[in-house]
Each structure stands twice: as C-alpha cells, then as structure tokens.
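Complex shown without one protein chain; remaining protein chains in place.
Labels A and B are assigned to the chains in the order they are written; within every chain, residues are numbered from 1.
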Amino acid sequence: MIEFVLEARSGVAPYMQIIQQVRYAMRLGVLKEGDKLPPVKEVVAKIAINPNTVSKAYRELEYEGLVAARAGLGTFVTRTLGADSLPQYEPLRKNLERWMAEAVEAGLDDESIEALVISTLRSFSEARG
Amino acid sequence: MIWLAWRQSRAQVLTVAIVLLAFVIALLVTWGQVADVARDAGLAGCQGGACGAVSRAMFVQVAWVLYYAGTGVLLVLPVLLGTFWGAPMVARELETGTYRFIFSQSVRRDGWLLMKLSIGGGAAALCAGLVSLVLTWWAGPVDRAGGTRIEPLIFTARGLVPIGYAALAFVLGVLIGLVLRRTLVAMAVTLLAVVAVQVGVAVVLPTVLARPVTTISALAPNASFGLSVDHATGEAHVDIDGHVPDGWVLSATAVTSTGVDFHGKADPSCLPSPATPGVTGECLAWVRARHLSQKITYVPESEFWPLQWRGFGVLAVLALGLAGFALWWIRRRLT
Partner (left out) sequence: MTDALTAESLTKRYGRRTALSDCNLSVPAGHVVGLVGPNGAGKSTLLQLACGLLEPTAGRLEVLGVRPVSGSPRVGFVAQDTPVYPGMTVAEHLRLGAHVNPSWDAGFAERRIAQVGLDPTQKAGKLSGGQRAQLALTVAAAKRPDLLLLDEPLAALDPLARRAFLQGLMELTAEGGVSVVMSSHLVADLERVCDHVIVLAASRVRVAGEVDELIGSHHRLTGPRREPDELGHGWAVVEQSHTDAQSTLMVRSTAPIDDPTWKVARVDLEDVVLAYMSESAPHWVLEGQR
C-alpha cells in the first residue's frame, strides 16, 4: 500500500500533496487498477494530518475519476495511468532527450539540468494560470 | 467516587489510625492493672475529693503516663486532623492544578466535595470517637476519684465532645484550604483557627450551656480567704478560695447576710502600716464580725453527660454549617 509523505513548507497545500502523490504513484505503476488506497484513519495515524484533508483529497480524486469509494470496503483505484499512456508521449520523450544532450554539451551537470527544468516548469505553470 | 476519596486519603488515614490503634491497645492491655489497683485501694467505693490522694498514691508509672498521654492526644487530635487532613485536601488540588483534571471529569464539584467531607469527616469522627470512648471508660476510676471530669481541660478530652471537635476541625481545615488555595498557608491558618475554636468553646461551653448550681454557706471559722484593700478609697474586698470536691467552680464571692456581694470600707485595723505587716488579729476579727457567707457557683459532676451531649450537639451543628458553606462556595467559584 502507498505511504504518504507531507512536506511542511513546500508551498503546496497538504490535500494537494496527497492528490499529487496518488497520481504520481499511479503514473509510476505503483498503484494499479483495483488497488486499495490506505484508509483515512491509517493515513492520519502515520502522518499527523487532519482527516478532513485526506477525505478531501480522496473526494477530489474520485471527482477526477481516478478512484471510487465503495461503502464499507474503502477507496479503490479505478484506472491505471502511466504504463499504457506512455507510448503516446514517446515523441515528447525523444525531444526531451535531445534537449538534455544539448544541455550537457553546454556544460550543465545533472543538478543544474534538474534545477533548470523545475524552475522553468514552475514559472511556465504560473504564467499559464 | 468513594474509591477515589479513599485512594487519595488512605495514606493519612492509615497513619493516624495505626498510631491511635496502638494507643487504644495499650489502654486495653493495662486495663487489668488499673482495675486491680482501683479495687485494692478501695477506689471503687470511693467518691469525692477524699479519694484523690489515694488514687494518686496508688497508680503505677505506666498507667499514669497513659492517663496524661491519652488526655493530651485527644486535646491535640483536632488540631492535627484539621491541619494535616483537612487543610491540604482541597488546597493541594487547587495549588498544584489537579483540580483542572478532576473537575473536567463528569463529576459535580459539590458532589466531589461532599464525598471528600463525608469520608474524611467520618474517619476523623471515628478515630476520635474510638480513642475518646475507650479512654473515658479506662480513666473512669481516676476521674471519679479526682472529681475533675467536669473541668474544661479534662472535659474536652472525654466522652463525645472530642468527636465533635475532630469533625469540626476537619471541616474547618477543608474550608480554609478551599478559600485560601495555598496548602502551607491554609495549614498554618487552620492550626491557629482550630486552637482558637477549642479554647473558645471549652471556656464558653460550661458558662453558657451548663446549668450551674449556686450554694451559699457560712464562712467557716477556719476558712481561708484573701483580703485586698484599695489604698485610695479604703474599699475592702474579700476573695474567697472556693473549692468544691466534684465540680468546676465558676465563681466564688463573699456575700453579706442579705445575699449581696460584700464591699465596704475597711476597718482601720486592716489598712497596712509599716509597723504591722500582714493581716492583724483585729482585722480578722472585724471580717468575722461582718457575718459573711461564701457564695459559690459551680458546675457539678452530675452535669457531665448532659453537658457532653449539648456540647457535641453545638459542635456538630457548627461542623455541618461550615460544610454547607463550603459546598456553596465551591459551586459558586474556584479561583
């Protein structure tokens, strides 16, 4: 079962972090269709956060169609992300690899590349609104 | 709730109970001795002051110590109970803050206090009662012989009155602790308050609640009396040394044949002069010629048990009154 981690000063709301971690796990294939999400009580007993936060995150995921709550049994993943959607993004991945080669030639090391990607993504997202 | 009240006070109650129980056992063990001595010395059939000397001469060291120890213990017991049981009971909870723990449980404040007062007050009364009644019975022969039971000091340590004092002192301590909210201060104030109450009640009780007896008898020829003369006015006052075999004297005055207290101008022979120190023969003759009587007001020994009941009643009512006030206070405010 997936275990959540909360980053206190990340600037991202706690419930959002849970949603992101579920989506990320699904993308990586750690969570597959039919897998059970940890019950709210277990989550809050491990990371001390408000149970309403977890409920809110699970509800949001349900609204997005990624999970479904089954009365009395728990919340289960209803889709599988990642593995079968990756082939569509193959051209994007190739582009990215080419860009990375350019970055390495320009003299950037791994850390600098990562920092560049993250900061560009952030400002791009903010500009997009 | 009963379990809680017991659990919190069990250390103090057990300590006092064990000490007192040891004392009572000592009394019971020596009873055989006391009974034998009383029988041999003829104390059993003895009444009045005449036996006093006999009783004193006959008692063995151990019994004598127990007699004084017992009276002392009962005199001091209310002070100890009030100061060490009563005062800390609520004051400690208020001072250490544990009242915030217990009063956030589903218990009414006054219910909690009532339980504590009942358990503590009941234990205090029981301890004092057991010691007092055993001591009263044990010291019976000596008291009867000496005729001193009705005097305030012994009276306070016999019969039912110690029970009243113990309960009152305990409740007083609890109330003082509740109001002052600091343990050590409450203990000090309780100590003073209980002593004041004991002294006050012991002195006031016989004068107010007893039915004293007044006798007027002629001044015997060889009776001892004191004569004081006021130099300025020449007024004479006769001080009667009233002594009654089995009773407690409240007042003893010299009265004239009409029953009025005697004052009068002193005979010149009674005025002191450098030549004749002390009382002259002429002065004595002058006094006798006045035909004075001695009027003695005293509380007789037969009043002992009625006065005990009345005294106990007063103390019990006071204790209940203070308890009621404490219950009202805790309902109204804590800090």
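Note that a contact is a pair of C-beta atoms (placed from the backbone, for glycine too) under 8 Å apart; a residue touches a chain by one contact, two chains touch by 3 or more.
The structure displayed is predicted, hence computed values, not measured ones.
Taking the full assembly into account, the omitted chain touches A, B. Contact with the omitted chain, checked across A:N50, A:N95 or A:T120, is made by A:N50. One chain is missing from the display, and on chain B it is touched by residues 1, 3-4, 7-8, 96-109, 333-335. In the full complex, chain A contacts the hidden chain through residues 6, 8-9, 11, 13-14, 40-41, 44-53.
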